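A single protein chain has been removed from this complex, and every other one stays in its place.
Up next is chain A:
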């Protein structure tokens, strides 16, 4: 199925693998972060406004990440550059949120630091592969 006639496949397999694993990793990350917020809320002296902000940002992160992975998945498989471009844009926002959880939130646990660092590694690779696949898709002479 790789080559039929004159059309070669431009979808990036590494990007697909990364998106798949990122989906699973983010599910585990969200679960871990929710439990850690329960722990931090009970153990550490949080001002209420900060805790509310962090929890709401986590829910926002869930929504953004789901959207990003969906657009990236579909864009890569159907070889459309618009969907991939939207995915890369949302990736920037998600990276900002990840850096917030890594550095700028009120109380940062070591475990959160490591989890966010791994997530940022995923993001950097996906951004690279996403930009490469956008250029591959736009250069093709399908139409």
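Note that in this section contacts are C-beta pairs under 8 Å (C-beta built on N, C-alpha and C of every residue); 3 or more make two chains touch, one makes a residue touch a chain; residues count from 1.
To be clear about the criterion, contacts and distances are computed from a predicted model.
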Checklist entry - Under which of the names "BHLH domain-containing protein", "Rab proteins geranylgeranyltransferase", "Transmembrane protein 107" or "Pyruvate dehydrogenase E1 component subunit beta" is the non-displayed chain listed in UniProt? => result "Transmembrane protein 107"
Checklist entry - Where the complex has a chain not shown, which of A:21, A:60 or A:128 is the residue touching it? => result A:21
Item to check | Residue numbers in chain A that touch the chain omitted from display | outcome: 17, 20-21, 24-25, 28, 110-111, 114-115, 118
